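Every protein chain except one is present and positioned as in the full complex.
When the chains are written out, they are named A and B in that same order, and each has its own residue count from 1.
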Amino acid sequence: MAARRRGRDRARLARLGRWAIIALFTTFLAFPFYWMLITIFKQNSDLYATENNPFLFNASPTIENLRLLVFETGFVRWLGNTALVGVLVVAITLALALPAAYSLARLTGKWGERLGILIFLTYLVPPTLLFIPLSRIVALLGLQDSIWALVVVYPSFTIPFSIWLLMGFFKSIPRELEDAAMVDGLSRFGAFVKLVVPMSTSGILTVVIFTFTLVTQEFVYALTFISPEAHQMLGVGVPTFLILGDVYFWGSLMGGCLIASVPIALVYNLFLDRFIAGFTVGAVK
Amino acid sequence: MAIVETRAVTKVFKAGTLGAVNDVDLVTEDGEFLVFLGPSGSGKTTLLRMIAGLEVPTSGDVLIGGEVVNDLSPRERRIAMVFQSYALYPHLTVYKNIAFPLRAQRVPKDQHRKKVEWAAGLLGIGALLDRKPRELSGGERQRVAVARAIVREPSVFLLDEPLSNLDAKLRASARAELEQFHRRVGTTTIYVTHDQVEAMAMGDRIVVLNQGVVRQIGTPKQVYDDPADTFVATFLGSPPMNLIDTGEVIVGFRPEHLVPAALAPSAALKFNLKIHNVEYLGSEWIVYGVPEGDRAGDKIVISRVPSIDLKIGTNHEFAVAEPHLRLFDKATEKRAPARPVSWP
Partner (left out) sequence: MAVTRRARSSGFGLGIAMILPAVLYVLLLVGVPFGMAFFYAFSDARIGSGGDHFVGFDNFASILDSPSFRTALKNSFIFTIASQLLVLVGSTALALALKDKFRGRGLVRFLIMLPWVAPISLGAIAWKWILDSIYSVINWVLIAVHLVKPFDKPMWLGTPKLAMISVIVVHTWRLLPFSTVIILAGLTALPRDIPEAAAVDGAGFWRTLFEITLPMLRPILNVAMLFGIVFTFTDMIVVYVMTAGGPYDSTQVLPSLAFFTGIQGSDLAAGAAISIFLVPLLVIVAYFMLRVAHRAEVT
């Protein structure tokens, strides 16, 4: 009898502990976004009155901050810049990473592994080491202050990442399919283009999503290469230009943050499992 | 030593569907080697896991040593288990693997070496104590798993298809070793397998299961010579028992009892067999044919004889002696009492 009760109590305690951990961490991790959401819709008078309870709307909610953000700041321009850079970088990345990943997965044997590891290692070289020399290179190429500087530089880290993801993906496609296609008359490259690529749409889609998110998350190069507000990206524009001297427009700032974060998060979440699979296969083999 | 008992144990995984285990009653005898035999999906592993405490019964009771243990964790039941995949701890040496249960039960450290060496000695793996599982062969890993189970001197030993991952040749010798091991140590053992040869060779008694229901519990002789229903009749024995629907009743006879008529003078059943195929296996012949007459339809029956000289396509008279007939009720498929059978 006592054993029964002990067992049941222990199980209940364990369940409680589990829920406590989940609640604690979820709150810690998600709270800033919740706070962004509330701040956006608060009137400035409410926001900056220290005696007010910040969790309540002490004045009626307003969309004034959002209006300011969209119509009176460079937000929409930054959005456009980021989207444009994203699309171009995705295109360049796919063009270079797809054949490279296929080659590493199929053709180059032992050297393939070494090259694969080398590419993986380049991912460890941080922007905060390269940004100073790159700023010179960018200036020399005349791309200073232009989004084209980013279009050229970003693939340097999106390509290794994408090769890594795609390699695992291609390895899971059985070789026999391509062998059969080649017996049927296709060249190796033809098999790649006509057979493997169409079969890999989900892997390609994953790379597109992750490359795009890498572009939106980047900060150091955008900050270093681009000064004028009109040409800036979201990640740098929002924290930098929504401040006038010492005055922070918190309502609009939080609006910019939330709008720039949540849609990406939603899409990213859909592809999370694939990223994990690629990561654990690629890293731990 | 302890007796394991289940009373009306049932496990339903998805509400509304048939349970994986349905209403199973059984009692082991002290020190016996009890086999749970059945095809995959028969519930034998689920039943074993409920005895181990890894699954909770939906209803019914599990008793060990006379006590109801439903709410006890595996740790509290003092049983030992060998998993199908052996479940060796890959990051620990063989020594540490075997010593782990002793650590977990807080056995004083100075006793560990003696016990581990005893268990390893019983299984003949004393030389492997410093290796890691990945350096061992399949057979060696299996023995480590058994050593780890026995080191605690448990009251009940549970084995879940421990031989199925070994290749055929190794399986036979590992089987012999396990039998010898049981004779030496004498712990009450429950052994799960789908291989009826293993069950027959090793079991003191066999629990035949299908679709979560116990079909028969008996000694190997009982389940083989006296099957309780058609499932048991065809599951035990290879090639399986021949079953013929005569319209009133199902008649069964084992291939080794279907002999050329000349060899069975007092035969109860006699018919002409049209030979479809003959296989020579060295020690015997397997004959496949269709009985004449439309009672049997196109059903192929099998015979095994030490020697024969038959050609495919010919006819030959075969017979079954009365004592070897087994009758089964058409509707319930359960054993029916013996009675005269008519054959066209």
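Please note the rule applied: contacts are C-beta pairs under 8 Å (C-beta built on N, C-alpha and C of every residue); 3 or more make two chains touch, one makes a residue touch a chain.
Please read these numbers as outputs of a predicted model, since none were measured by experiment.
K.L.:
Name every displayed chain that the left-out chain is in contact with.
P.N.:
Among the chains that are shown, those touched by the missing chain are A, B.
K.L.:
Using the touch definition up top, pick the residue from A:Leu134, A:Ile147, A:Leu165 or A:Ala181 that touches the left-out chain.
P.N.:
A:Leu134
K.L.:
One chain isn't shown here. Among A:Leu66, A:Val90 or A:Ile119, which residue touches it?
P.N.:
Reading the full complex, the residue touching the unseen chain is A:Ile119.
K.L.:
Among the options B:Ser73, B:Thr93, B:Asn165 or B:Thr246, which residue touches the chain absent from this view?
P.N.:
Touching the chain that is not displayed is residue B:Ser73.
K.L.:
Take the complete complex as the reference. Which residues in subunit B touch the chain that isn't displayed?
P.N.:
Where subunit B meets the chain not shown: residues 52-54, 73-75, 79-81, 83-85, 87, 89-91, 100-101, 103-105, 134, 148, 152.
K.L.:
List the subunit A residues touching the unshown chain?
P.N.:
The list for subunit A reads 14, 18, 21-22, 25-26, 28-33, 35-36, 39, 47-48, 50, 53-55, 95-97, 99-100, 102-104, 106-108, 112, 115, 117, 119-122, 124-137, 152-153, 155-157, 159-160, 163, 188-189, 192, 213, 216-220, 223-224, 234-236, 238-239, 248, 250, 253-254, 256-257, 260-262, 264-266, 268-269, 272, 276-277, 279-280, 283-285.
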